[in-house]
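This is the structure I have questions about; it appears just below.
The complex appears here minus one protein chain, its other protein chains still in place.
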Amino acid sequence: MNGDVFRQIDPRSSIPLYVQIADRIRIAVATGEMPPGGALPSVRHLASQLRVNPATVVQAYRELEEVGVVESRQGAGTFVRDLAEPKRDAERQRLARRLVRQLLQEAAALGVTREDLEQALRVEMKVKLA
Amino acid sequence: MYRQVLKAQWLAARLPVVLLAVLAFALPLLTVTSGSGLTNAPVERVGQWLFAAQQVGVLIPGLALLAGLLLGIGAWVPDHAGKHVYALTLPVPRSMFVLLRFAAGATLLAIPVVALGVGAVVATLSVSLPDGVHAYPLQLTARFAMASLVCFAIFFAISIATKRAALATLGVICGVLLADAVLASLSIKDAASVTASVFYLLTNWPGPLSILMGRWALFDV
Partner (left out) sequence: MSYAIETFDLAYRAGKHFEIRDLGLKVREGSIYGFLGPNGSGKTTTIRLLLGMLKPVRGTITVLGRKVPDEMARILAHTGYVPERPHLYPYLSLEQAVRYHAAFYEGFDMAYAGEMRRSFGLPLDQKLSHLSKGEMGKLHILLVLAQRPNLLVLDEPTDGLDPVVRRDVLSALLDFCSQGSATVFISSHLVHELERICDWVGVLDNGKLVVELPMQSFKNGIKRIRVSGAPSLVGDTPFVLLQRETTGTEQVWVVRGWQPPMAVWFQGVGAAVKEVMDLDLEEGFVELLRSSRAPVS
């Protein structure tokens, strides 16, 4: 599993660590980096790697299980659920909306107008597609 | 536990122990350096030789004192550096740990004792004694063992004491010497020396240092 996924865990942020960890995993699942059926790192391994309290990792995994992204199998560990295509799409769309929300918030704070944004989007996306 | 404490103490005290052993082995041999041709020598000659042997013999209780000092103080030197924190936080009652250290120190003490014994036996075998003169290698060794153990115990106790107790001991010694100096300056006639009195107390039974006194001879009539 790519260690970069968790690179920016920030204990100083007001977002609790377990939420940050769970989010990162959700992103990795949505992008396919963590494939369905794949195993999540053990609590022991992740806690040690991220240097966080193991209870934090447990909480993150529990949160993910509650929303149905992963499932824990007794004795074997925690695994990414084999979500059907529509569920994965929904997950990606959820992420996309969140990104846009952040963008809009930042733009508002900086005084960037909707028109500026649309213009920029067109330019950037054209570059991407080219 | 004992094994490891012994090992740790040995590693710290290797050099002094070996040095003491070498000295202990050599001393009895020194007493026979001038012992050739004694079998049918005249009495004065034998007397001279016995006297010379006793001169060297005086060094043996000195060695016992040295052995006790080095191993007794040395037993706690590693702990002093860390203010005894390591020993105090091990899951062993303090009294038990003290016992372990004492036992280890006493075990190491056996090395110079055995060395003395071997030296004494070798010395005894290397000289043909005239009539009426006997050798006492085993008695000498046993006496040396006891004396070193007593000295070891004394210095072990001093070493483990807190700084305050050690300073107090030093203070008492200074006090005794000072008292003598004062008495001397006052020129009181026939005043007994305080130092001499204390010395007398310590070195005569049941004083602890009495074991160091007396004749320490390998060869005697």
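The letters A and B name the chains in turn, as written, and every chain counts its residues from 1.
Keep this in mind: contacts are C-beta pairs under 8 Å (C-beta built on N, C-alpha and C of every residue); 3 or more make two chains touch, one makes a residue touch a chain.
Fair warning: this is a prediction, and the values are worked out from it, not measured in the lab.
Touch with the chain omitted from the figure is made, among A:31, A:53, A:93 or A:119, by A:53.
Among the residues A:44, A:87 or A:122, only A:44 touches the chain that is left out of the figure. What chain B contributes to its contact with the hidden chain is residues 1, 3-5, 7-8, 11-12, 78, 81-83, 85-86, 88-93.
Where chain A meets the chain that is not shown, the touching residues are 11-14, 16-17, 42-44, 47-57.
By definition in this document, only the chains that are shown with their structure count from here on.
Note: centroid distance chain A to chain B, computed from Cα atoms, is 76 Å.
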